[in-house]
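With one protein chain withheld, the remaining protein chains of the complex are depicted in position.
After this line comes chain A, so read on.
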């Protein structure tokens, strides 16, 4: 396959059947619409390109900035497209909740504008709403912005009526599926696909999935927020259901571990929501039905989101020489030394003084001639064995003498013969009036 531009690669994604042994539905064939295979990685590639394709040349001539309210996939696609045309891209967002996506946008050269959190000491008559202010600036004609306005732009829906929806019908041999299930963010994909399917067969059932309130699934809205969306029309959906982030992650794990599909949380949510919705129907069926859900994007951008919610998925293998394996006996065997004695010891024997604090704090003030190895790094070094000889005298220093005592215990257990921890740490040292330097 040869293309002139990467934007020509957008769309025509495959429809892949999910093995019945995985979903357990007996009378329903369940298909995944693989939007994650779009060139920029998500369902939003279609909307992004459709919203700018006729305006980008003009914008390039004027040198406009492309701007969108998005902290996710739309921003990513627009950043790439804008950059291809030599235009800057600004992403305005409430909060960049997914650090990988923020880093990625920065890598792509986007400018990120974050809106402030809600006021703690509230003035209910405050009219200074930064979002409204922002909206006025970017929407003004001739203001130097190409504002794609994805929550209100019909071209977002169009992309899916003409693309995603028609492709599904074609891939099912000219039939619309009996059930279509999708997560709702801007409502562009679900509305567009629903239009195409219903035009073909008005009996198609459309299920919209939103996030549970006070829960967070990146890319989709909760049941209240959805009413803020210009493209959202409750009439589009036969039913709207909530999925929790827990369910979304369960679904994601099924897709990545059993279906060879690297789905992100909303793909997982759509799968789990689909199976939950279809299970009841399945039991009453006597003939075969088809259902389609959308896998919106890929899992790789959500590792920290997953780590925060399911830390057990990322368990590191156990290691032998760590602070966690210290016993009370190990701790009791460690030697500490007070400030006055430590000063004398340093004078007489010049022990290696290791300061375990952060380089930032060390640089500001430290004990003269000490070296700085931040505790995390020191811990890493000890996995490989002692980083100095057994008889080399060592004084360990931390802020209050707690961490240094633990490392002294670990070194002693590992066979070191002359390690001491500064009692009370560098704070006791300072408070005793002993010398600290900044070099």
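Operating definition for what follows: a residue touches a chain if its C-beta (ideal position, glycine included) is under 8 Å from a C-beta of that chain, and two chains touch if they have at least 3 such contacts; residues count from 1.
As a working rule, contacts and distances are computed from a predicted model.
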item: Omitted chain, identified by the protein name its UniProt record gives, among "Y4yA family PLP-dependent enzyme", "Peptide/nickel transport system permease protein", "Aspartate carbamoyltransferase" or "Succinate dehydrogenase/Fumarate reductase transmembrane subunit"; value: "Y4yA family PLP-dependent enzyme"
item: Omitted-chain contact residue, chosen from A:6, A:60, A:83 or A:115; value: A:115
item: Residue among A:4, A:54 or A:224 touching the omitted chain; value: A:224
item: Touch with the omitted chain, as defined above, among A:106, A:371 or A:432; value: A:106
item: Sole residue of A:20, A:84 or A:131 that reaches the chain not shown, by the stated touch rule; value: A:131
item: Touch residues of chain A, complete complex, unshown partner; value: 92, 95-96, 102-103, 106, 111-122, 124, 126, 128-131, 134, 213-214, 223-224, 227-230, 357-365, 374, 376, 399-400, 402, 426-427, 430, 438
